[in-house]
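The other protein chains are all here in position, but one chain of the complex has been omitted.
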Amino acid sequence: MSIAWQFYISSILVYLGVDVMACWGLNLQFGVTGIMNFAYIVFQAAGAYTAAILTLGPSSRSLFQHYIGGANLPFPIPIIAAGAVGALLSLVVGTFTLRRLRVDYQAMVMLIVSLIAINVATNQVDLVNGSAGLSLVPKPLSQVLNLDLVNYQWFYVALTAVVCVIVFLFVHQVTRSPLGRTLRAIRDNEHSAAALGKNVTRFRLLAFVLGGAIAGVSGAILVEFIGTWAPGSWTYAETFVLFTAIIVGGTGNNLGVAVGALLVPVVFLEATRFLPPIGYPGLIDALQWVAVGLLALLFLWRWPRGVIPERRRRFRKPAPG
Amino acid sequence: MSVLVASIGFGLISTSILAIAAVGFTLQFGVTNVFNLAYGSVMTGAAYAAYVANQFGVDIWVSMVLGGLFGAALSLLINRGLYTPFARHGLGLAGIIQVTLALGLILENGLQAIFGPSYHSYQMSQGPSFHFGSMVFTAVQVGIMGIALASMIGVHALLAHTKLGKAMRATAADAPLARSCGIRTEFVTDIAWLLSGLLCGIAGVILVMDLQSFTSTTGSNFLVPVLAAAVLGGIGQPYGAMLGALIIGMVSEVAAAVTLPQYKEVIAFVILLVVLLFRPRGILAEVASLKEVVA
Partner (left out) sequence: MAAGCIPAVNLINQAGGVLGHKLECVVADTRGDPADAVPAASQLLATQSNLVGILGPSSDEADATAPIFNDSKMTMMGDTGAASFDQNAYPYFWRLTPADDVKGTAMAIWGRQKGFSHAAAVFGNDIGSQTDVPTLVKAFTKLGGTIVSNESLALDQGDYRTEVARMLATNPDVLFIEADAQTEATFLANLKDLHGLIPVIGTSLDQAMYQAVGGAIGAQNMHDFYTTIRPLIGSLGTSTKTYDQALLASGSQVPKPDQWISDPFCPAHYDEVNLLALSMIAANSTTPSTYNSYIPQVANPGSGKTLVYSFDEGQKALAAGKQIQYVGASGFIDFNKFNNSTTGFEAFQFQLDGSTVSLGTIPIDEITQANS
């Protein structure tokens, strides 16, 4: 394989890892617990900004970008911190939005949260350098390893894979544990769960925070790879791609969701790069979004449980307690 | 000081457009429970329909009516062809929201594919300006406020004084019960979508008449304020939507006058979030429990 192809394929693999992680986090919130988090990209962004700031060093050393609280921390502290910030932000947002709100209100409130976040990030230029965003984020361990370009790419693929495995073990553990059962019970019938004495709001918040932490980590892995992050593209469409991936893969099923992340953001969206350009610039882009929308509708109609459906769980005896 | 007074006048115009859109959104939602996130894209669709008519030399006010009719027809079609089948197919509330979002994306990008990414404007004159103290309105803006007022009175008259209005309210409150009382809920649902689409279309066209330039994302950019106004007042409540539109419209203009203009929208949204903390169903809500989609 030529160097350039290795470069391309390794990049796509990193993106795949990031999308898979992001989908697992969102699946924990939406697929398992039933929270319509249309602001998911905000928590990914929070993680990305955190990792970038903690890698870039003090803001005063930079001529062209300004941000709050820069530091030069060694790998993997920025990535862990990104997860923590994702969780913390989720805790704050969740505390205010998950109480007593209907699912459609929640969806709208999340849209509003993402608009507020974009506005603050763009207007407070000294926070994360406004709409120009942060750039020139150094790659983790690149100085230490001293690898050539392609080998570093493969190193980063391996790094992403390791983080994916950790995240998978985590979400797998959560979904199969009693906690996961409670979350699914809340999703399927909130009132029955409440009647069984479960504190619905607190469990929802827990799922929301765990999902937010994963979102933060996925953002960190992405920003440390591409080296730049700006608020320009946080539209609901970006989050919709993740939702579509979950629906296509199999809502609630971690394996299915990973397949969905492979099929929708990677195979489906990446394939259009190989189409010859037609019409005016932007036409393919527009048609591609139409296609993503149709894909979501098709699956919701024909295969609402996705490619790999969630297992229906049966219990012989009612669980004690 | 005069900027503050003027901003209240400007708030009236924003309120007018928001009110038509929010009442349209909430009328339909109250009856059928579909949280229609494609609403903004239908507004854009109607704006383009009026644009095409206007390009053929049709007067802008007539084009606006055509845009409204287009919105009504499109909304009916969307519900009959997409939402109702999905709801009958057993898709729950959350699933329907995904469907509406997917449709919004399809419509918005479909319009972009047809009309291109560039900007369009209507052939129209803003007419003479009228001064009321430090408030200034153009003839078109006075017209917009008139249309809003007429729409609100019309919606009130329909709901309060006609049999159809009563049937709509009954369906909104409890569709199965209404059905067993002999109300043709399917017909009522169709009417709700038609009316909602009409208001949606008119709002889309007057939004563009006011903006004076638009593209395929114009309506969806306006969606969140519309949702905010509808939810703030208590969703499914037309009077709540009017109140919500007034609050959101006024707050954003006055906030632009007294604080940093770049945060005007944010301030309105923060107010909404605070209200929802204390009244999770909005200001005027009575019956807004979690129901499934009426199909």
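When the chains are written out, they are named A and B in that same order, and each has its own residue count from 1.
In this text, contacts are C-beta pairs under 8 Å (C-beta built on N, C-alpha and C of every residue); 3 or more make two chains touch, one makes a residue touch a chain.
Because the structure is predicted, anything quoted here is derived from the model rather than measured.
The residue touching the chain not shown here, chosen from A:Ser59, A:Ser135 or A:Thr201, is A:Ser135. Of the candidate positions A:Val128, A:Ala230 or A:Leu297, contact with the unshown chain belongs to A:Ala230. Considering the whole complex, the residue from B:Ser151, B:Thr171 or B:Thr215 that touches the absent chain is B:Thr215. Contact with the omitted chain, checked across B:Ala72, B:Leu207 or B:Leu276, is made by B:Leu207. On the side of chain A, the interface with the absent chain consists of residues 2-5, 7-9, 11-12, 15, 63-65, 119, 122-123, 125, 130-133, 135-136, 149, 222, 225-230, 232-233, 270, 273-274, 277, 280-281, 284-285, using the contact rule stated above. Residue positions on chain B in contact with the hidden chain: 2-3, 6-7, 10, 13-14, 17-18, 117-121, 126, 129, 136, 138, 141, 207, 210-215, 217-218, 221-222, 225, 252-254, 256-257, 260-266, in rising order.
By definition in this document, only the chains that are shown with their structure count from here on.
Measuring from the averaged C-alpha position of chain A to that of chain B gives a distance of 31 Å.
Chain A contributes residues 34, 36, 96-97, 99-105, 107-109, 111-112, 115-116, 119-120, 123, 190, 236-237, 240, 243-244, 247, 280, 282-283, 286-290, 292-294, 296-297, 300-301, 304 to its touches with chain B in the complex.
Those residues of chain B whose C-beta lies close enough to touch chain A in the complex are 35, 37, 82, 85-86, 89, 91, 93-95, 97-99, 101-103, 105-106, 108-110, 112-113, 116-117, 216, 224, 227-228, 231, 235, 260, 262-263, 265-266, 269-270, 272-273, 276-277, 280-281, 288, 290.
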